[in-house]
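One protein chain omitted, others in place.
Now for chain A:
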Amino acid sequence: RSFSSEVMHMDLSLPNPSWSEDMRLLFDQFMKKSEDGSWKHLPSYKSKFTQETEDIKIYFPDEKLMKEKLSQAQLFPRSLEEGLGFEYAMFHNCVEDRTVCIFQGGPYLQGVPGFLHGGAIATMIDATLGTCAVVAIGVAMTASLNISFKRPIPLGSVVVINSQVDKVEGRKLFLSCNIRSVDEKTVYSEATSLFVKLDPKTRLT
């Protein structure tokens, strides 16, 4: 299946019919906060034909091979159809240097019946922390991820992932995040991580 360039460049971090009311309300709240410039909505596309791809190209010398693979590849959390998998939007707070992700997990992310799969939660944590890292220092990769699950997340519910940079040491970036309910009263998970900024001099293969 190949997608037209229109679809590939559609911003998927915008409300669609599968979004629950909680999700829409939260989105509106953050968009309102973005009006004065302190917050910024981060777009999210199906493919990676974006500036980020251009930046990352220097680490992968085999450009022709890359182009072939890119035509099939999709950004992981965006590869499922509307409402079935990961529905999310990310906002970055430029003043406080932190990233918030509002996330609604769909029916294809099940683990224990009725709840989100631990691996799907880990995927969103990695995606949110990764975004926070990239905004802070540019292209970076996950070196380690340490997640503590406090309560199971019901399938279809909306949660808020708050991530921040804790410390920077040269090319190492220490980040942490927590996952809470919309009213912030329930903590579902907490995580810490280490991301490493890629060095243009070293290749990844």
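Here is the rule we go by: a residue touches a chain if its C-beta (ideal position, glycine included) is under 8 Å from a C-beta of that chain, and two chains touch if they have at least 3 such contacts; residues count from 1.
Throughout what follows, contacts and distances are computed from a predicted model.
The listed choices are "Gustatory receptor", "Ubiquinone biosynthesis hydrox", "Centromere protein M" or "Acyl-coenzyme A thioesterase THEM5 isoform X1"; the UniProt protein name belonging to the chain that is not shown reads "Acyl-coenzyme A thioesterase THEM5 isoform X1". Considering the full assembly, A:80 is the residue among A:80, A:137 or A:182 that touches the omitted chain. The missing chain, though absent from the display, is touched by one residue of A:42, A:147 or A:182; that residue is A:147. Here the missing chain is touched by one residue of A:34, A:123, A:162 or A:176, and it is A:123. One chain is missing from the display, and on chain A it is touched by residues 48, 53, 56-57, 59-60, 65-66, 69-70, 72-77, 79-80, 84-85, 107-114, 116-120, 122-127, 130, 141-152, 154-155, 186, 204.
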